[in-house]
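All protein chains but one are shown in place.
For reference, chains read A and B in written order, and residue numbers begin at 1 within each chain.
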């Protein structure tokens, strides 16, 4: 695997999931694989789980890691031909160019602006780091995808499922802010690629990009989707049309124990952070139904298996013998 | 030692002090004890000495360390049953829950709010990380205690004392801000637990919580306390009643060389940072009387001995042979 930007970078999704679970049971395997290899983690947006789990996984593989918070203080200029007489002090051509000289692999976190759908869909930030950095790219969540989260979710489904073909539901949930669609889009493309039976429920007007959801059962009737569910993935997202606008009349979409009488065996999933009693009730989050900590813990193994495969690709290209 | 939150977590205070001093003379001992063990350091408040010394000590023991600044941007919601439609984006149940899944040990820095005495006395932040993180807790200063500072102070006293039972004085000092009582409370409980003869001097109305100072000689006459002192610990704190209010008429409590004619052999201690010529005069801080850099340096050995004992406890509980 050269890059890891979405499920399209994975040759065999189910093999990757199996390998991650194998690693979780063999945590000392590959411990020196990344020795001398340098990972630069660049955050254009804040991060907790992603930063901690990816840095930890990289160090556990022996990599050298440096973390760079770009934040407000230093956002590069991404425009071709820009006359840089404004706020931006550095162009992405130099910023990514230098990072590509320092590191063997660049991990990038870049949320969408939620102002211009075409721009967000084009994934300009990730592409610019790839084009000018000239090094393998590991997405730490981009405008339209959160592949490390989705892989952790797939690991969790594989570990927790009690039947060969569980019913998996992705349901919209209320929130107080306007959120990106990256997590639900990414969850959809991964579950479908892994062969799950995916049902998506959301209020009318909150449809997701069909390029990601093709093959799923989509409904505006939450109860229809929930009935008999084995796994329920709960997530807010904002509208695709008009783009980035939040839906504000969805309070009744919040799940609690009572609502789940129709899905007595369902386990609850959420990528975190979760707003308690807005997105999901305390009674569900505090119950054994909840898998949210298992998902978060599996971020470690998602990052580990992806880094292991990217490192292997680098080592093969160096025509060096893999040191084990 | 499972947790380290206060002197009550220490079985034998003087043995711990002796072990720290032994380590200072044998700095390469235990170098690989923490290999593969992960320490998460979580700062709800800024830190210089504590962050540097604890991270350094943990790495010197071979641990993997990750530092997380929570700060203003991301303070968890600590309220049970909260409807999270406000500023807080994550509840402590998830925040600590995830951190507990990632790390073997959680080090927490959390100052008091100084608004609600009962809440601060209850040490809710530290307790919540312990309850939901389910991992050993290392206090990096909490609402009512700063045990790593106090242990460093005990090491300094032990190294510097010229007689078996020196006279140790804790004196209030003026400041320009309202400061917590954690350092003086903690110094009191450690000196008393270590068997020192402790004298506390402060202006009327600045009494410390008697649960921490029981056994000390307390006076509002600074000169009475200072006379013949061997060690003078200088520190500002705000009032316990009304809670958190600073005392503003205390300029005459600032010590300088002249004031110490009555304690010609006294060495000066302060936890730093110190406001020169407000809390303590230049002539004292710049003289050989000052032990402030010795105290700061001993933070390294306080952290080292505590981490060594906490790691040992983890390793014993793993029923693994300790690799030394």
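Everything below uses one rule, namely that a residue touches a chain if its C-beta (ideal position, glycine included) is under 8 Å from a C-beta of that chain, and two chains touch if they have at least 3 such contacts.
Here the structure is a predicted model, which is why all the values come from computation and not from measurement.
Chemist: Out of B:126, B:140 or B:274, which is the one that touches the chain we can't see?
Modeler: B:274
Chemist: In the whole complex, not just what's shown, which of A:38, A:127 or A:259 touches the removed chain?
Modeler: The one listed residue touching the chain not shown is A:38.
Chemist: Considering the complete complex, identify which of A:21, A:98, A:293 or A:315 is in touch with the unshown chain.
Modeler: Spelled out, the listed residue whose C-beta touches the missing chain is A:98.
Chemist: Residues of chain B in contact with the chain that isn't shown?
Modeler: Counting only chain B, the missing chain is touched by 46, 48-49, 52-53, 55-56, 59-60, 176, 272-278, 282, 285-286, 292-293, 296-297, 300.
Chemist: If the missing chain were put back, which residues of chain A would it touch?
Modeler: Contact residues on chain A toward the absent chain are 38, 40, 64, 66, 68, 73-74, 77, 81-86, 89-91, 93-95, 97-99, 101-102.
Note that only the chains that are shown with their structure count from here on.
Chemist: Just how far, in Å, is the C-alpha centre of chain B from the one of chain A?
Modeler: 40
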